[in-house]
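Note that one protein chain is taken out, while the other chains of the complex remain in position.
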Amino acid sequence: MSDANTNIQQLKDLVAAFVEERRWSQFHSPKNLSMSIAIEAAELMELFQWDDGTGNADIPRERVREELADVVIYCLSLANATGIDLSKAIQDKVVANAQKYPVDRYLGRYK
Amino acid sequence: MSDANTNIQQLKDLVAAFVEERRWSQFHSPKNLSMSIAIEAAELMELFQWDDGTGNADIPRERVREELADVVIYCLSLANATGIDLSKAIQDKVVANAQKYPVDRYLGRYK
Amino acid sequence: MSDANTNIQQLKDLVAAFVEERRWSQFHSPKNLSMSIAIEAAELMELFQWDDGTGNADIPRERVREELADVVIYCLSLANATGIDLSKAIQDKVVANAQKYPVDRYLGRYK
Partner (left out) sequence: MSDANTNIQQLKDLVAAFVEERRWSQFHSPKNLSMSIAIEAAELMELFQWDDGTGNADIPRERVREELADVVIYCLSLANATGIDLSKAIQDKVVANAQKYPVDRYLGRYK
């Protein structure tokens, strides 16, 4: 699997199979999954807590990879549980953001 | 775009183009992106704050779709910024989780 | 120390002394402290992740106590770093909330 040859549905199926094999969907209410996403996001953020931008913080790349995967795995689970097409949702949001932040006004600035 | 015919690289490219057009990569240190992921995860979670599992909370599906998209958009940005192949990272993590939580011991239970 | 005989300034001083003894204020920018608060909040929330309201989740009270303390310790540090009088800020916010959520309209309901 690599990003160039893996579609979102394959990742959704991979995650769904893991959950189903363990009969874990009973725990996976949307509310609980949204909590899981936030918890994993905090664990990811913790890796960068003392990073001062100089590169001295010595953040282990492998840990970033694992924690980022955890966040996205729970996002895929929530998309599975709620029947959301993630690709379409992302495309729609990027279009909406492009209208909200027109290039000529937001070039190099956030506000 | 739909999950069945969109690969991760296409979504990564979509997000990268949006960032580059606005010259926003200067703000997108891994540390800042990890904060963005956590902030968007909290906004997603907020939708389920008062959900009691009875379906009475009346959560707007469109809002869930938008906030979930926001979380994944920042995850794709962090993967772009750090050169992480997300599909491979997810696959590796699911394999690791499968070893950590063997089916025979964790069937229907978390601990 | 107990809640009935401890004022906020004493807790602020306790936390400030701990930080100063270790010369840690150099790491305690408001930005980093806000991240610490969010990270500790997620650790606290994790204890309740699988709580279904039936009391079966068997949440260790001692762990709740520790994680809640961690959140408030970082809140006190941020108040120290920014010169915020927390008691006054809380009082002002409760007054503002009382105006936003008048009793006659919000009795037993959030919206």
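In this document, chain identifiers A, B and C correspond to the written order of the chains, with residue numbering beginning at 1 in each.
Definition applied: a contact is a pair of C-beta atoms (placed from the backbone, for glycine too) under 8 Å apart; a residue touches a chain by one contact, two chains touch by 3 or more.
Small disclaimer: the values here were computed from a predicted structure and weren't measured.
The shown chains contacted by the absent chain are A, B, C, with contact judged over the whole complex. Within the complete assembly, B:M45 is the residue of B:V15, B:M45 or B:V72 that touches the hidden chain.
For chain C, the list of residues touching the undisplayed chain reads 1-9, 11-12, 14-15, 18, 21-24, 26-27, 29-31, 34-35, 37-38, 41-42, 44-45, 47-48, 51, 53, 59, 61, 64-66, 68-73, 75-76, 78-79, 82, 84-94, 96-98, 101, 103, 106-108, 110.
Touch with the hidden chain on the side of chain B covers residues 27, 32, 35-36, 38-39, 41-43, 45-46, 49-50. Mapped onto chain A, contacts with the missing chain fall at residues 35, 38, 42, 50, 110.
Note that only the chains that are shown with their structure count from here on.
The best fit of Cα atoms from chain A onto chain B calls for a rotation angle of 180°, in steps of 5. Chain geometry summary: the mean Cα position of chain B and that of chain C are 27 Å apart. Annotation: 1 Å between the Cα-based centres of chain A and chain B.
Residues of chain A in contact with at least two other chains: 27, 35, 38, 41-42, 45.
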